[in-house]
Every structure is written in C-alpha cells, then in structure tokens.
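Only a single protein chain was left out; the remaining protein chains are all shown in position.
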Amino acid sequence: MKELICITCPKGCHLKVDEETFAVTGNSCPRGAVYGANELRNPVRVVTSTVVLESESFRRLPVKTDRAIPKAKMFEVMAEIAKVRVHAPVRVGDVLIANVAGTDGNVVATRSVKE
Amino acid sequence: MTKAELVIIGGGPAGLAAALSAWESGVKDILILERDRQAGGILNQCIHNGFGLHYFKEELTGPEYAGRFIEMLRGTDVRVRTDTMVLDLTADRILHTVSPEHGYEAIRAGAIVLAMGCRERTRGAISIPGARCSGVFTAGAAQRFLNIEGYMVGKRVVILGSGDIGLIMARRMTLEGAKVLACVELMPYSGGLNRNIVQCLNDFDIPLYLSHTVTDVRGKDRLEQVTVSKVDENRRPIPGTEMVFDCDTLLLSVGLLPENELSRQAGVEIDPRTNGPRVWENCETSIPGVFACGNVLHVHDLVDYVTAESMRAGEAAAKFIQAGGETGDGVELQNGDGVGYTVPQHFRRDVSDKLQIFFRVRRIYRDAFISVYDGERRIARFKREHMAPGEMENITIPAMFLKHITGGPLTVRIEED
Partner (left out) sequence: MIYDVLVVGCGVVGAACAYSLSRYDLRVGILEASNDVANGTTKANSAIVHAGYDPLPGTAMAKFNVLGNAMMPDLCRRLDVPFSGCGSLVLSLAPEDDAELQKLYAQGEANGVPGQRLLSAAETLALEPNVNPDVRSALYAPSGGIVNPWELCYAMAETAVRNGADLHLESPVTAIEKSEAGYRLTTPKGVFEARFVLNCAGVAADRIAAMIGDESFRIQPTKGEYFLLDKSEGKRVGRVIFQCPTKAGKGVLVAPTVHGNLIVGPDAAPCAPEDTANTPAGMAYVRTSALRSVPSINFRENIRNFAGVRANSDHPDFILGESRAAKGFFHLAGIRSPGLTAAPALGEEAVRWLREAGLALTEKANFRDGRRRIRFHELSDEEKNELIRQDPRYGRVICRCETVTEGEIVAALHTPIPPTTVNGVKRRVGAGMGRCQGGFCGPRVQEIIARELGMDQTEVLMDWPGTWVLCGETKGGASHDEG
C-alpha cells in the first residue's frame, strides 16, 4: 500500500492506494479516488525554473513546462533547461524547448522581456 | 504641488488590481508608485505555478499572473512610476516621494490606496540562538537570489517554518541541485497548503518535522550545523530530543508582517491582530479617502483573494473620488472563539447587498461551524468540513440578514457540535 495526502481540496485526506489494483481508501469523495489512482499510475507535474537570459535588465528568465510532465522526468527536464540561453526580446509563451526530454511538453517563457 | 486623483502605493498584485478596477469605475488620473525596478511585486520572484485558479480559471506562474495585469493596464492611461519610494505620507493625503528620475516630489492625492505588501519575519523576530555566521536567509531573500539573480545560496539546506514560501523553496533548491535535509515546523500542523507539502516535500522525500524548532546554529564563518529539537505543547524545546544537521544554509519561513510604516506615519489606525489597518467593508481605513488592500491589510495565502479584495478597494476609492465619503452607522465586528481576527473590522449597516468577512482560525477544525452572533442571537451559520490557520476563510452575509441587528458588535466564532 502506498500512502498519499490528497491535494484536490484543502482537507488533505490521507489516502491508501493499492499498488496493483489502484484501489483507494481513506478518501472522502470520488475526486480523491481519481487523484490517488493517478498518482500511482502516472504522476505528473508542471516544472518551473529559469534559464540564462542575455538582456540588459535581467540575468534569468522564468520558464515552465506548458503541460504537466511525468514526475520521473523532472530532473531530466531540468538538465535540458540548464542548457538553454535566451536572448531578449522574448515574449511570454515563446517556446524555448519543444518536446522537452520526449515528454510532449514544451518549455515556455513565463515572462516578456523587451531588451 | 503635483496632483493626482488616485495614488496607489505599491505596484504588486494588490496595487495593479486596485488601479484596474478604479480605472474601470471611471477614475482617469491614476498613478501607481512602485519602489522596485518593475511592477509585479513579489510575484516576479514566485516563478512557480498555482496562481490564478479562482480569477483566471487557469494555473499560472507568478510572473504570468502579474504580466496579465500589467498587460491589461497597458490599455489604460494608468501611469506606473517605478524606482519610486514613498518616504512619508500625511493624513491630508500628501505623499512625499523620491526617485532618480523625478527627484524629491510631493504629490497631493484625491484618494490613496495602500498596497505596500508585507515583509518576512527575521531571525531576530524569533530570537533564534546560536552563532552569527553567514548562511541564514529569509526564504524570500533566497528566492530572489535564486529566481531573479540566478544565484544559489547554498548546497545543504534546512528550512525552518512550513509556510508556503519555505515549501516552494525546498522544491526550487532541490531542483537546482541542493540537498534539502529537513523542513522544521514549530506548530503541530503545517502552515502551508497540502499541495505544497505533497509536491515540494514528499515528491523529494524531504522530511517534515512538526512540533520541532531550531535550537542552535553553529558555524565560525559560514553555517556548519543546526540543532533541531522537539517542542512540548507550550512550544518549549524538550531536552534530549536534539537532532543535528550538517548544513550550510538555514532558510526561514516563519511568517509575514504587513508593512505599515507609512500607514502609521499618516496616523492610520492599526489592528494589532492583523498588523494591518482597521478597515471598513469597502477597505477604507480610519482616514477618509485612504484605502488598504492585499498583504498590507492582512497576509493572504492566495493571490486571487488579493486581487478580489483590491478590486473592491479600487472601486471604493473611485466612489470616494466621484461621490465623496461614505457615511452611515458603523457596526463593529469582533473575533470570538477560534477566530484570530476579522477583516473588515467594522462595517456600515446600510451595506449595499452583502457583507464579506475574511478571517483565520486559530487551529485545525473538522466539521465545524462558523457562526455570527448579534449579542446572544445567532444571525448566520456556515458549515465547513475543514479549516486550518494556514488557509484564509471567508463568509458572505446577505444584506437582508443585517437589517435587524441591534448595532452592537457582531461576533464571528467557531462552533463544534
């Protein structure tokens, strides 16, 4: 059994999830069951970080993955992000790395910098 | 003297939202004064996501959330003056400002919105014993170094306090290659959101020590060790429970304090419970025409609530400019059992359609009621499955419920039965 804290609402139910059947106990609503099963089947996270920015005003540009990527790939994604250098101008939403680490997610700028 | 209809002190999420709503309410001469080099406030360094679920119905990062408001203001004539510090504020709404571009300048404002935000409690505020070595940072300062400047403050980290900034920094430091050894919380519960406990600590197997605190800091030059001890129910360290962590960095996430030095200078009445101004239901302070919103009023945990509150403040400031001040009988609000404070602290009985009250509970409650009493008479009751001090609560009382109150203070309290 895997123990988890449910994050779908502030109650924070302590869930127990069967690692083979993905059956969830300890939840107080159906959303908790879905969350618990997903966390074991295919846990995903949005990764946010910064990349080196060549600009007059800032040294770093904030970025994120534009979708949740597999949790197990977080550090692989970070390694890809570390290789990027961006030159201003850049606009929020600009794709800086497409299909990062084979996750189908893109790393995008989360801020616009003019110069 | 320079004049402006509405001056907003602070260009963070509160100031930006107040400006936008005042503009939409018809005020055309709006000036935002921002001390930093750019608008956006603390959101600029909060590069993680999770902002905007209420307001934009999508998950944004801090810079994206701020960027949307800055973008919306581009379509208006609202002026944002950055690199500008307000040195003094007087009760007759004169602001003494200084900036490299405009020098020293006094500005007379028709109305003012205070939106200066908050600051972090420091090592001194909680008198952590031990050496005066380097390596002890407030979590927010470390966050600025990491996310804005691009520097790491250390490699082996202990975090004191499980507030959201501390939790977020645990993940950020880990992703950037540091080893976070522990997150230590004085209280028996975390001050942060569950989501952050799970995704910032549990995801990286970082232990959370509840009912523990840092009892010693060692290091001749740079931090070398911290001692963590369990505390008893009176929050006093229990001898014999010490754990020693070899680390080079201690991050403090031990609370936020509204920054009301300017408000005090002007003579705005401050509520010792919130450390923010005492306000009416429209965010007006004890000085007519001076409004307050966001973290300068009380510390929020969701920027979406800051936005909503600031929209109300901006709208009220606009009404003040256009139609003059509100009058009418005031009714005091007070906090009863289990409630730490209320915002607003008082309201006018002829409140238009509803009264929204924000507060924090003093401990964790399950299946409890928020009750509002007029003397002995309960006028409203709200059920909550779960309440925690880390999560701001709010209730909305329809105006019709307030029609027949006696005029004495209303009390908000928590009832379990």
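Order of writing sets the labels: A and B. Residues in every chain begin at 1.
One rule holds for everything that comes next: contacts are C-beta pairs under 8 Å (C-beta built on N, C-alpha and C of every residue); 3 or more make two chains touch, one makes a residue touch a chain.
This structure is a prediction, so every number in the text was calculated from the model and none was measured.
Trainee: Given that one chain is not shown, which residue among B:Gly26, B:Pro129 or B:Gly325 touches it?
Mentor: Reading the full complex, the residue touching the unseen chain is B:Pro129.
Trainee: Hey, which of B:Gly50, B:Gly67 or B:Gly140 is the one touching the hidden chain?
Mentor: For the chain that is not drawn, the touching residue is B:Gly140.
Trainee: Given the contact definition stated above, which residue among B:Gly154, B:Gly314 or B:Gly390 touches the chain not shown here?
Mentor: B:Gly154
Trainee: So that we can see where the missing chain sits, which residues of chain A does it touch?
Mentor: Against the missing chain, chain A presents residues 50-52, 60, 81-83.
Trainee: Please give every residue of chain B in contact with the chain that is not shown.
Mentor: 35, 83, 85, 87, 96, 98-104, 106, 119-120, 122-125, 127, 129-134, 138, 140-141, 144-146, 148-155, 176, 215, 217-218, 220-222, 248, 261
The rule we apply is simple: only the chains that are shown with their structure count from here on.
Trainee: Approximately how many whole Å separate the CA-defined centres of chain A and chain B?
Mentor: Going by mean C-alpha positions, chain A sits 26 Å from chain B.
Trainee: Under the definition above, what is the set of chain B residues touching chain A in their complex?
Mentor: Counting only chain B, the residues touching chain A are 37-38, 44, 47-49, 59-64, 67, 147-150, 172, 175-176, 193-195, 197-199, 202-203, 385-386, 388, 391.
Trainee: Show me the residue ranges of chain A that touch chain B in the complex, using the header's touch definition.
Mentor: Chain A residues touching chain B: 4-7, 9-12, 28, 45-50, 52, 57-60, 62-64, 71, 74-75, 78, 92, 110-112.
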